[in-house]
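For reference, the structure I am asking about is given below.
Part of the complex only, each chain left as placed.
As written, the chains take the letters A and B, and residue 1 is the first residue of each chain.
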Amino acid sequence: MTATSHTTTTDRLLAAVQAGVEVYDLGRRLFFGMPQSPNHPAFLLTLPRRHGDMVRADGGSAANDLLVMGTHVGTHVDALAHVSQDGRLHGGADASAAGAGGRYVELGVHTIAPMVRRGVLLDVPAALGQEFSPAGYEVTPDDLDATVARQGTPVGAGDVVLIRTGWGRHFDDPDRTRYVGHDSGVPGVGADGARWLADRRVHAAGADTIAFERLAPGAGHSALPAHRILLVEHGIYLIEAMDLDGIAAAGVHEFTFVMAPLPLFGATGSPVRPLAVVSRG
Amino acid sequence: MTATSHTTTTDRLLAAVQAGVEVYDLGRRLFFGMPQSPNHPAFLLTLPRRHGDMVRADGGSAANDLLVMGTHVGTHVDALAHVSQDGRLHGGADASAAGAGGRYVELGVHTIAPMVRRGVLLDVPAALGQEFSPAGYEVTPDDLDATVARQGTPVGAGDVVLIRTGWGRHFDDPDRTRYVGHDSGVPGVGADGARWLADRRVHAAGADTIAFERLAPGAGHSALPAHRILLVEHGIYLIEAMDLDGIAAAGVHEFTFVMAPLPLFGATGSPVRPLAVVSRG
């Protein structure tokens, strides 16, 4: 971050930025073959036009891409329209009727305002003295309380809370099924942990796993209580498949969280590249 | 923006955020049928699964999307790999060889670091006493100087400079070809304006037009000098099809600019939702 030196701003935020910030990238690289849930269309990126395919008379040439993907692929946010319970979306709207027309006008991802908020990383394995949470481990309210206490980072209304399990270490496994964890299970919060977050009225919650959810070994996605409690019952956005290892390694537990989902009109989610920003030293 | 009140941070940036900020959304909504260049794959978003299609035994249901689009569609950033001149990319690499393998490893959009920087809006028509720049109008260095002077916002090295023409007013025209402007032409900088920016060593430049370029009436994309000068010769990223009307209406000309392109490995561009953030009050 090279701050420009020849201006003097009176804007407090900009002054803080120009004094020097560290930007942590919480989004994972999107590439063909990366681990993703088989429930969502696979990520594809191709070049319809490469340099040299069509060169203008003046010697210029442009290359471009075609992107094909599900919106719950890579690091992404779940809009409230993503999940329903007993035929109802968050707020009680009829879930089937909401999608008529082929898009979710009311609770689609385009309705998520950009976030510039306090963010808190809860580094659960660090607090519990583990390298990473074991496969299928359920992160409990006690674990969350212990992590808050150890870090000294209380969680408040409107915050974005990111729960690290260390499971991100499997994202680059040659065996792509490991991170997805249908066989092994995946660590994460269950119903109780979700209620802990809802009680604190957080704005959004994120994790370094494929779903913001503890997945039992072999159970697949047969039950998703955290999705139900957070998205449907409390209107709390979920951010999944984040990269939380860099920020954890830096010991940064409190930061300015910035995330701007693509305003895909009517979609149930969006790929995102969330940032954690802190003033430097 | 509801700041959480029960915490006291020592982070200067977060303190500024918690004191209250205004967030301006500079990205346009992405929807089927929006204006876009015919050179890029059209935007499509469909729901492979809607609520009710597959309801789990516990009454839960998830809906999801398939996204198909070019990466230079809607508000987007051009990576350096996007344009070549005389067979060379920025830095001199052979453009044809760079794309072998079907992706641009070296200068792809995944190499763009997230931006948290000083941003400057140059509201050219406001400075020139116009409602908007006329079709095909070339924004000159004199225009840029006059705008800087009138606003009191000098442009410095490392800044992100956004040039408003007012052409965004045509984005929602029923006639989708108007914004694209192949017949009418589109206002913007030409070679001289591009050099003005390059001389100031800006980090990135954006506009509210389909291309960061003045397009002459009827000329289409036969020559793109600003792309050549900025992307190829100087390695300056371009951001196109921005929504600059809200921030202009608010009279905000200097701000913290935040943008995190999707790290699409090997791609030549990415849809983005850039933000301008200022301290409130």
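In this text, a contact is a pair of C-beta atoms (placed from the backbone, for glycine too) under 8 Å apart; a residue touches a chain by one contact, two chains touch by 3 or more.
Quick caveat, the model's predicted, so the values are computed rather than measured.
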item: Number of identical chains in the entire complex, 2 depicted; value: 4
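The working rule: only the chains that are shown with their structure count from here on.
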item: Relative orientation of copies chain A and chain B, as a Cα rotation angle in degrees, nearest 5; value: 180
item: Mean-CA-position distance for chain B and chain A (Å); value: 23
item: Touching residues (chain side chain B, partner chain A) in the complex; value: 1-7, 9, 11-19, 21, 23, 25, 27-32, 39-41, 45-52, 56-72, 74, 81-87, 89, 95-96, 98-99, 102-104, 110, 113-114, 116-118, 154, 156-159, 222-224, 227-228, 254-256, 258-269, 271-275, 277-279
